[in-house]
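Below is one structure, written out as structure tokens, with a few remarks after it.
Only one protein chain is missing; all other protein chains are in place.
Read from first to last, the chains carry the letters A and B; within each, the first residue is number 1.
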Amino acid sequence: MKLSWFRGLGIALLAVVAFAMIACGGDNDAPGSAGDDFTDDPTPIQGLATVSEFPVEIPRSDGKTLTVEEPPTAIVSLSPAATEIIFALGAESSLIAVDNQADFPDAAKDVAKKVDAYEPNIEAIAGLDPDLVIVANNSSGIVEKLDQLDIPVFYQDIDQDIQSVTDVFGQITLLGKVTGRGAQAETLLNGLGDRLKVIEDGVQDADASTGPRIYHELDSTFFTVSDDTFIGDLYRILRVRNIAGSGGGSAYPQMTQEAIIAANPSIIILADEEFGVTVDSVKARPGWSVIEAVQTDQIFGIDPDVISRPGPRIIDALEQLAKLIYPERFQ
Amino acid sequence: MQLAPTRPSPIAAAPDRAPLVLTWRGLLPAYALAALLTCLVAVIAIGWGTVRISPATTLAILLDHLPFISTGEHARTYDAIVWQVRAPRVVLAGMVGATLAFSGAAYQGVFRNPLAEPYLLGVAAGASVGATIIIVSPLFVTAGLLSPVPPAAFAGALIAVGLAYTLARTGPVVPATSLILAGVAVSSVGTSVVTYLMLEYNTRTLAILNWILGGFNTASWTDVGIALPYMLLAAVVILPYARILNVMQLDEDQARQLGVDTERVKIVLLGVASLATAAAVAVSGLIGFVGLVVPHAVRMVYGPDYRRVLPLSAFFGASFLILADLIARTIEPGREVPIGVITALVGAPFFLFLLRRQQRYGGARP
Partner (left out) sequence: MTLSIRGLGAGYPARPVLEDVDLDVAGGELVALLGPNGCGKTTLLRAITGVLPVRRGTLTLDGHDLAGLKPGQVARRVATVAQSAALPQRFTAFECVLMGRTPHLGLFQSESSRDVAVVRAAMERTGCWDLRDRLADELSGGERQRVAIARALAQEPDLLLLDEPTSHLDLQHQVETFRLVLDLCRRQDLAALAVVHDVTLASAFADRIALMAGGRIVAAGLPQQVLREDLLRRVYGVAVRILAHPVTGRPIAAPETVQLAAPDLAWLERVAGPDAALSDSSGREPPVEESPGRPADVARPPFEESPGRPAVGADTGGPRR
């Protein structure tokens, strides 16, 4: 009996982790209280142009400051998104280990050392003798352990500090700074910014109040994204209404089925095709036949790794969504 | 509501009158009342949700789906919400609640232990292993009837109970204590396997957790149809044993000396109760608290006779879970709250209230 109580408690705790995990899809990043107003802190998101000047000081999500004296040459990345950014910056030669979820670009899979991002093994990491460890989720307390060993930690919490496309760009700037590749970061951001501008211009005249209503499905029990996430930000940029809205304070809320039906979304985006959800299975759901998106066949799948990692590919995701939602505007 | 027949007090009783004897027929009004209450709760729950639909419209839609009754045209969205979403959800929650409470009562009776619950012999752990194996395998499909998850959970639950039973068996008899220990052991192994699979296949961790947490957000008439036969079977088989379960409350030796084939009763009741619980878990995941608390609460209020405890546990278990699910889906507009949180949050204080009340009045019945 007692046992099952503990189990219940454990399940409840794990559930909290789960909510957060949805954010990152394949990422193994877990919780943290989303919605903290980190935007008060100007450093990480301002100034796209940065000059590589060492030593650099980077504020961390836990309020401490990371000081890097010279460009690191032995980086362990526990964040697939950060790994993607580092590759995009051309700094991959300084990577000595990545987490076991890192699969983009293909070369990331070839990094010889893998670290379990879900339960990072402090000994394994310390044994690699890194001069920088990148952490996007501190649910396991890895940051404090690395601090004790005097290993520099680049800690930007994926839930706490990355809630918009601007925040994603800020991450690129920070990683450029810390790896001594500020110029490359600027170039990358200019390219991404141009593509973002094209989309923004393309939807400039769209009226969000009469435009499409979107339901973004994370899994088959109707977990979705709220406006206050970097995924929700994509829909804001595209001027479509997310039926989850602010999510009642939860970044990744679970909707009731009737609320979805009543909201009558005109487009359904499935980020859960890897869990066996298909366009046909959505259409076959009891009661869903009355939904506009079902009647007009506006149900589309999207690669969850592309859309759920706060890296350079977020603009790929934006372009994909733009084509799905406004096929007449974007070819 | 007074379901317990008023019992003449020892002082007031005429010296010659025999106390009332419970008969099925005599209890019928009490059952009918409890059933009526459950139906009322169900209808209220169907009429209530994130989307406001007037009681009249709700009732009209429900009646429209009964044979031979037409109440005219309704908004298609409302019809979908009431009939395709809410009604199966409420009915399934009621069925699962009834099954868990009823099975819990049977388990408690067989083990003569008020802390027994339907997950005691490994149903929960077994079902989790079954479901998890499917979720991490390439077979994983979540779509309705085609999904292999419920059958796998069902099979896992039965394998776990069978394993516990086999482990506990010594010759022709299965001592209750060994059975409980074997159940605990099997559960631990199952939990370890699930934890391992969760970590090993961490892209599917969310799907596994979601299944384990349980709930009725995806309930459909199909789920109702899948689970109903097992639940009816349990009711039909276990209910006649109510009087025998009373006798089992003496110790096992005394029960046997009164002609009760205790080994057979154990196999039949635990087997059928586990079967129904496995079906419930397969369609709704693991929902705690109901199977433990509801029969216990019923016993505290209506006395220990299983002819009352079994049926009333089913009805009140149904009402309890319907209400818990109603809270889970309405307390945050448009959002779900895990139902396990609600059952514990609502159930625990209520249970403590009953416990304190019982202590205050000593062992006496109300």
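Here is the rule we go by: contacts are C-beta pairs under 8 Å (C-beta built on N, C-alpha and C of every residue); 3 or more make two chains touch, one makes a residue touch a chain.
Worth saying up front: this structure is predicted, and the values here are computed from it rather than measured.
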Displayed chains contacting the withheld chain: B
Which of B:178, B:222, B:246 or B:330 contacts the chain that the document leaves out: B:246
Residue, one of B:151, B:175, B:271 or B:303, that touches the chain absent here: B:303
Missing-chain contacts mapped onto chain B: 7-10, 13, 15, 18-19, 21-25, 112, 171, 240-241, 243-244, 246-247, 249-251, 253-254, 256-261, 299, 303-305, 363-365
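Note that only the chains that are shown with their structure count from here on.
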Residues of chain B that touch chain A when the two form their complex: 49-51, 76-77, 79-81, 83-86, 88-89, 115, 117, 119, 124, 140-144, 146-147, 184, 187, 191, 199, 202-207, 209-210, 212-213, 215, 217-218, 220-222, 286, 288-289, 292, 329, 332-336, 338, 340-341, 344
Residues of chain A defined as touching chain B within the complex: 1, 3-4, 7-8, 11-12, 14-15, 17-18, 21-22, 26, 28, 101, 118-119, 219-223, 244, 247-248, 250, 253-259, 261-264, 274-278, 280-281, 284-290
